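Working notes, structure below.
Every protein chain of the complex appears in place save one, which is left out.
== chain A ==
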Amino acid sequence: MEGQTTLTRRSKVTGLQDAARRARDALRERPDLCLGGLFKQGRPVALVRGLLAVGAKGLHIYSSPGAGYDVDLMIAAGAVEQVFIPGVTLENRLCPNFRSAVEAGQVTAHALDALTVVGGLMASAHGVPFQPIDALRGSDVLKHNPLIREIDCPFSGRRIHAVGPIRPRVTFLHAQEADRWGNLRHLSTMVYADQLMARASDMVIASVDRIVPDEVILDDPSRVTVPSHYVDAVVEVPYGAHPTASFPNYAMDEDHIDAYADLGDAARAGDRAGLDAYIARHVTGPKDQEDYIKTVGGAEYLAQLNAETRKG
């Protein structure tokens, strides 16, 4: 055995900036980026900011069927060309930069529905050429949806729909915990479409609130939501989902998102100064997550969001 190197298992833990550069380079080959979570829950926002900071352009954005803040921010930063997400909203108000960019023709927002997106991810995850869908009728979305075709069901003969595989080049996920090998544990109530996306994508990069010892995973394997087999890199990022929620660790920061939306509305009305300052302060400015936390109010402010998840 003399002269041979002993191989050891490789940790998938990396830094935020390294992960962002890796994603950017992969997305230059094919611009399909998919984001985990749903609306203001469990979104990988630190990874999104990291990607914007290292300069991504011309992205095609996928997500679970509902998204808001992060997609709007990526559009505000000029990184997006096409949106493949059925519902884009902040829920209590509309997404200002998404709307402005679509109205101005700068971004194409495809008309889609939840089953097309979930079915396309299912086809990709399962390795089959298409997923049949038999629950789409009467909507004008069907006239415009670019991802579906009408087919004859080989069993009933009925006209149904088929969606081909959606294969993101890169998927960003946020989970509460992982070990150093990239086994993810969502402690949140919902796991959204994160497990499906992990299996459907070429490259998966996850942020987690904390890296846990190997024993935590080995002692309770049924608690692992995404096995490390599907994960390429994992980054420990405190408040990595902020301003969205990472239940049960912290709630969504509604005040922050509202203030952002006000700046977006001002930009929509013609005054972009506030929005540009926001991007400089929170996205391109901070040199790391610690720095970011300072710009959004500091650890004491964010601790209030921890407490908020425990209110009944």
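The rule we apply is simple: a contact is a pair of C-beta atoms (placed from the backbone, for glycine too) under 8 Å apart; a residue touches a chain by one contact, two chains touch by 3 or more; residues count from 1.
By our rule, contacts and distances are computed from a predicted model.
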"TRAP transporter large permease subunit", "Heme NO-binding protein", "CoA-transferase" or "Chemotaxis protein CheA" - which is the UniProt name of the missing chain: "CoA-transferase"
Absent-chain contact - pick from A:Leu59, A:Ala175, A:Val191 or A:Ile205: A:Val191
Sole contact to the chain not displayed, among A:Asp32, A:Asp70 or A:Asp113: A:Asp113
Touching the absent chain when the full complex is considered, from A:Gly58, A:Pro213 or A:Pro248: A:Pro248
Contact with the hidden chain (one of A:Gly66, A:Pro165, A:Pro243 or A:Gly264): A:Gly66
Residues belonging to chain A that touch the chain removed from view: 38-41, 64-66, 85-89, 91-92, 94-95, 98-99, 102-103, 105, 108-109, 111-115, 118-119, 121-122, 134-141, 144, 188-196, 245, 247-248, 251-252, 308-309, 311-312
